[in-house]
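A single protein chain has been omitted; all remaining protein chains appear in their positions.
Per-chain residue numbering starts at 1, and chain names A and B are given in the order in which the chains are listed.
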Amino acid sequence: MGAFSYFPQTGEDIRVMLERIGVGSMDDLYADVPADFIYKGEYDLPSAMSEQQVRDFFESLAAKNTRLKVFVGQGAYDHYVPSVIPYITSRSEFLTAYTPYQCEISQGTLRYIFEWQSMICRLTGLDCANASMYDGPTAAAEAVRMCVASAKRRNSVLVSARLLPNVIDTIKTYAKYAGINVVVSDQIFEDVAEGVLDLAGVIVPSINRFGVIENHLGLADLVHQMGALLVEYCDPSALAVVKTPAEWGADIAVGDGQSLGIPLCFGGPYVGFMACRTALMRKLPGRIVGQTTDASGKRCYVLTLQAREQHIRREKATSNICSNESLMALWCTVYLSLMGPEGMRRLNALCYEGAHYLHDALLATGKFQRVFDADFLKEFVLKPLCPVEKLQKALLKAGYFAALQTEEGYVTFCVTEKHPREELDCIVEIVKSVK
Amino acid sequence: MSKIAEGLLYSESHEWVRVDGNVAIIGVSDFAQAEMGDITYVDMPDVDDEVAAGEDFGALESVKTSSELISPVSGRVVARNDELEDKPELINEDAYEAWIIKVEMSDKGELDRLMNAAAYANIAG
Partner (left out) sequence: MKYYDKLIFELSKPGRIGFSLPETLLADKQQLPPKKPATLGTVRGGTASEAQRWGPKDVFQGQAAAGSRIWREAPLDLPEVSEVDVVRHYTNLSQMNFGVDTGFYPLGSCTMKYNPKINEEIANLPGFTGLHPLQPNETVKGALEVYVGMDKALAAITGMKHFTFLPCAGAHGELTGLMLMREYHQSRGDTARTKVIVPDSAHGTNPASAAVCGLDIVVVKSKENGLVDVDALKGLLGPDIAGIMLTNPNTLGLFERDIKEIAQLVHDCGGLLYYDGANMNPLLGVVRPGDMGFDIMHLNLHKTFSTPHGGGGPGAGPVGVSDKVLPFLHIPRVSGFHGNFGIILRAYAYILMLGREHIKLAGKLATLGANYIKESLKDCYKLPIPTVCKHEFVFDGLLEDNGVTTLDVAKRLLDYGFHAPTIYFPLLFHQAIMIEPTETESLETLDAFIAVMRRIAEEAKADPEMLHGAPHDTPIGRPDETTAARQPVLKYE
């Protein structure tokens, strides 16, 4: 077998190393492995490819996917990715670093995480944020665990049925094994007021899976009266214009940072965020970066409050999370830096006008009915009066991914700033043609 | 060589108890604080919480370690030293002055299982 570009050892190098170790062959280094566990067969893998062959292979796979104009959200939003972001995030100093345990040579990573935490606090209005979670749904599941951990001897959580299905399912999974009682409810206010036994927390969407901007006025007081915590699940991009978790009186905010400049990428990697009030700071899962000074008084950043974490606290840690989604937090941080307050407002205005234009035009075709009389931002549902499958097929044929059906039979649409009026008009024309 | 205050009772997990009638005032020994290094946070129960002998009621944290606080007695928490919230270093400064919680004991007999200063000196030398 010939040399391989990722292995720098020459035959002579290997000989020198074996000699220093005092063994005759590399196989001797496995003498402590029972002989029948040494795999002697041929690995059932393709033969090694050249780099060009690998590229051709993946290009052919990529070509088997259909690139569509995306008009569906449901937790993954097709916003424009400014060109600066991939240039910054592909810098090898960021990309190929490990977790910033050696802070003296990791100030780059630590600094952007500190900026990310600061920006998440500003979007949510809450006091502190962690360095990231895997994605929105897992952040929600961890928030539920946090509610139960904070509330002594209370073990139930109320979960809004209007959260995205994958958020509810992930919460249920985590809760099931942790022995937490999950009550999924479509009437949160009433169920909190009536009193769920041993209520530890309530989780509601800031904008629900039907796209409706929910009104949570009075909810936090009600939840707090019951001795429980309120968690808001948010689209961070929308938080630039809709009421913040802090304004609703929530204790914890979670969500997925994907809408802040991360490509769709078939569902990941994305990044979960989590913010909370100061009182809950030490209950946060995962890494947290703090500011301090070095011996000479220079401002610097370190991983802090680590006694919460698995590498110190082991089974008593607030969570088992170790690796997070640091680089994706950098995507969002660079995105928010580029967008600024004005960019975030304009972005939401563009989504709003596009979504409302499409919404009204679709209704005008007579092929849909309104479902909710409530404000929405970029995502909405309609009740179809035409055959949904035909509609979806016609849209797909024209290169549009839209009108995804919910379990109630509604169809969802989502419009972002990426989609010019021609595309919206095109969708309307296709809808008109469906009989 | 760590300090061992006379007149207190000690547990094997390095908590001390000062008995005041039916109330046990609980802290950690000088040996324990020295082992921990700079204490950065004290996780304490709330007043009215129940604690049980041999079970943890909180934790001490330093930058790189944490240590569970094990209750030497059972009972109800009647006070906690809120000063430690902002100044955990008080334990480093004087471990016997910086009490952590006061517990109204449900079984004073549990005190018999604790050590006096002389006996404790054998394990915290």
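Going forward, a residue touches a chain if its C-beta (ideal position, glycine included) is under 8 Å from a C-beta of that chain, and two chains touch if they have at least 3 such contacts.
Treat the numbers as computed from the prediction; the structure is a model and nothing was measured.
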Quiz item: For the chain left off this view, which of B:A5, B:V63 or B:A79 is in contact with it?
Solution: B:V63
Self-check item: Touching the absent chain when the full complex is considered, from A:G136, A:G249 or A:P384
Solution: A:G136
Quiz item: Considering the whole complex, which of A:G227, A:G267 or A:P387 touches the chain not shown?
Solution: A:G267
Exercise. Using the touch rule from the top, list residues of chain B that touch the missing partner.
Key: 38, 40-41, 61-64, 88-89
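Here is the rule we use: only the chains that are shown with their structure count from here on.
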Quiz prompt | Contact set on chain B toward chain A in their complex | solution = 40-41, 43, 46, 49, 59, 61-66, 68
Self-check item: Of all residues in chain A, those that touch chain B in their complex
Solution: 152, 282, 305-307, 312-313, 316
